[in-house]
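The other protein chains are all here in position, but one chain of the complex has been omitted.
Naming follows writing order (A, B and C), and every chain is counted from residue 1.
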């Protein structure tokens, strides 16, 4: 999934006609000051850190300013921040609007209904997780025919809108639906959606694009806001790779088996730090590549847990042996292997020839991996 | 239904990206000559009468020219024509292309399936009615999800296209589908669709837009190519009015009853010349308006056949009496009335007071109408 | 018994505050129908002919238990109204509105179908079961309880024919006016099985028109699956090709859907075909005397 920074999300909104405050991105305090001096962003204005984490308001990552000097000072302060682990590199400056009410709108997926879902609440401006369930209305949207008039009227009623703002909502929801559908979004969220005079304005924008639809939207390929450097490399090599807070590297095949492996390791006191899902491959080179990537994450030990299906055991064994040959001695790590399934005997033999023992049982192999990483048992 | 002249249909095609020959409309021989002299239309070119009837090629309404002088002569000749009852007022000049094959494509409605239908034949360039059924393939298109890739591949196979032309067909069908759907068309037809080199070109365009969707497409309201002047007035007044070749005017309410009335009149030797469907109204002024319109069609006699439902008998009687008062003596016509149904007694009484007798039985009243028009019995 | 409606039918009128909506709410009530709710967005809280008005079908269904809808809203909003009623759980919607674009009706038809909901119409008189309920606009005066089923693509012509049956001393079990548009929610083929299954219908009068192949399809169905006598009439025998005869669906084009092909198909299927509407009552009486078609 590609999480877009607020300003990128608002670029998407603009394309589809969702009403926005006047605003502009700045990457330095000077640029920020210049934007207001030039009148590109009217004063007073809001200066917002462009980070993906929520709760910016409370965290000092959103500030208000009434003069160019204040803008410069606020911009400089925010650009220095490290906010929930993200360094602030970009700001969004926007005009400050006279807000009558703050509402919540989102479109996402209802998995059970297999339909998009419109989420509406009159309690905007706070994290939706903190809003009581009875104040949130969820409307499934059939992809055929899409968002309908009566659903938009229902949303207006839930939001307590009538007259001009209700008409504005009708248009805005069409635009939001078109954006969700047209950009293959997982989520489009406006929180808060502000009632300003007779109209509505999206004060924030949260847009998450689905990775799998990248072939239709090459413009998002460049965005890497939410990944670690190694995750980024893995993505380029099309290897599923996640970094957690731990020290055992796990290489498995298949999401379910990977998770089960984590569960077993955790049970015996292990802390899986990186996991790498080989998926279904029958190319030893791909396996080698994955191992070399794992080596770069510097795990204390690596646990290889493979059940051969599409990916055959001998393929993995060959790739592994080649990788171990390529890893410099200084970067070597203890390896515990368990390979089962298709071509199991061949795979075990290849490993044995390279001095690696395969432990057939998941429990015993996991315990060995935990011990190798220096934990108990 | 609004039948678009070829050049208007091609304007629609152009908007949606259906490939067309270079061409331009001319309304005089001078203009036609100027178009080729200016290079707007390359030579050699085709000069086509912009009439709605088919069979223009055989009827001399399509000519070819290689020089500006020939263009002028051909244009002058065609502009003088009266083609199947239509006077030629507009020409379409188009470049003459090197045609490898002529194909047929159309999108229309499959009523039974309640789906749009793609009609495909490799036998283009002749009227589709003359093509044997086994050489025509009809593919229902579900409106959700719309035209699919495999249907386009099937169409290419039926048309014997592969490589470049098959790719061109894929794009062209998307454009044609978008036009059919986006313009609320009843029919979009390309006949012939020409294979020209590696591509496809729509040599003709037949587009019929649905009347009922006029609220979405105000641009078609001005087009009146296919109506008589009285039909046009009726349309403006929202009265269903059809002129046929006959001398008895029929005023009825409801399409089915109107047709049944025609059937009975025909049985007794009557020739219904105009029929006017009051539809469902309870406004006497609307009835008066309809009668006055009927008077303008100068029928030999008028047969009023009403079964009161939504339209009550007394409403019709009132409107009728007022109309008879307004029609000048010189334009009066014999009137035979039959009014039944809701408020029948009141309606009959109103007519009786104005000297008009209602004949209760359909057969007897129809016979009286035929007699009044001077036919048998 | 009756077809599609019964004593438990509770009608919500969509567009109740419009002129037609109000007039026909009154007429439906006079017919004995339980019209329990009306819907006009923004008019919640008012009443029409004693019937409470709601902002949405959902509210109406929740508050009144409405299970059938009669739709009068103008054509540009009819699609939304139908989707709304289906989404609110309504499984029978009679659409009286005329001039709905057929592209919209395609969406409506397939959506309703995917939810197991039935549409009658659009541009139709609707359903009337004398003594039970009426959903639509057929005039009350033409009906009388009886055992003749009527299925028709026409409006006024249906009233004429139903009235003729009444004047002949017979009555109707249920009359369904399907509407004359090119795309209808329920066609003859969809309606015939309902009458086949209805123990209170002895015979069906089928009133067709030129245009389309609905009557030919009906003939196929009758031949293969329908056991009761059928008396049919096809309007438009003398209509010229290429002219639209009022109903958007009633047009002969490309030689398809002529009266001749329809009459021939129905006769071949064993139906008795009247040449004129006024022949129908006698033919019905005769067929009832003769009993089942096979």
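Of note:
As a convention for this text, a contact is a pair of C-beta atoms (placed from the backbone, for glycine too) under 8 Å apart; a residue touches a chain by one contact, two chains touch by 3 or more.
On a predicted model such as this, the values are computed, not experimentally measured, just so you know.
Considering the complete complex, the chain that is not shown touches A, B, C. Which of A:66, A:80 or A:143 touches the hidden chain is settled by the complete complex: it is A:143.
When the whole complex is considered, the residue among A:69, A:255 or A:285 that touches the unshown chain is A:255. Contact with the chain not shown here comes from a single listed residue; of A:9, A:124, A:284 or A:308, that residue is A:308. Across the entire complex, the residue among A:11, A:102, A:184 or A:349 in touch with the chain not shown is A:184.
Counting over the whole complex, chain A has residues 1, 109, 111-112, 114-116, 129, 142-144, 181, 184, 186, 210-213, 215-216, 240, 242, 244-245, 252-260, 262-267, 272, 275, 277, 279-280, 307-311, 340-342, 361-363 touching the chain that is not drawn. Touching the omitted chain from chain C are residues 110, 113-114.
Contact residues of chain B toward the unshown chain are 142, 144-145, 148-150, 153-154, 157.
What we mean here is this: only the chains that are shown with their structure count from here on.
Annotation: 28 Å between the Cα-based centres of chain B and chain C. Looking at chain B, residues 143-144 sit in touch with two or more other chains. Across the assembly, chain C contributes 107, 110 as residues in contact with two or more other chains.
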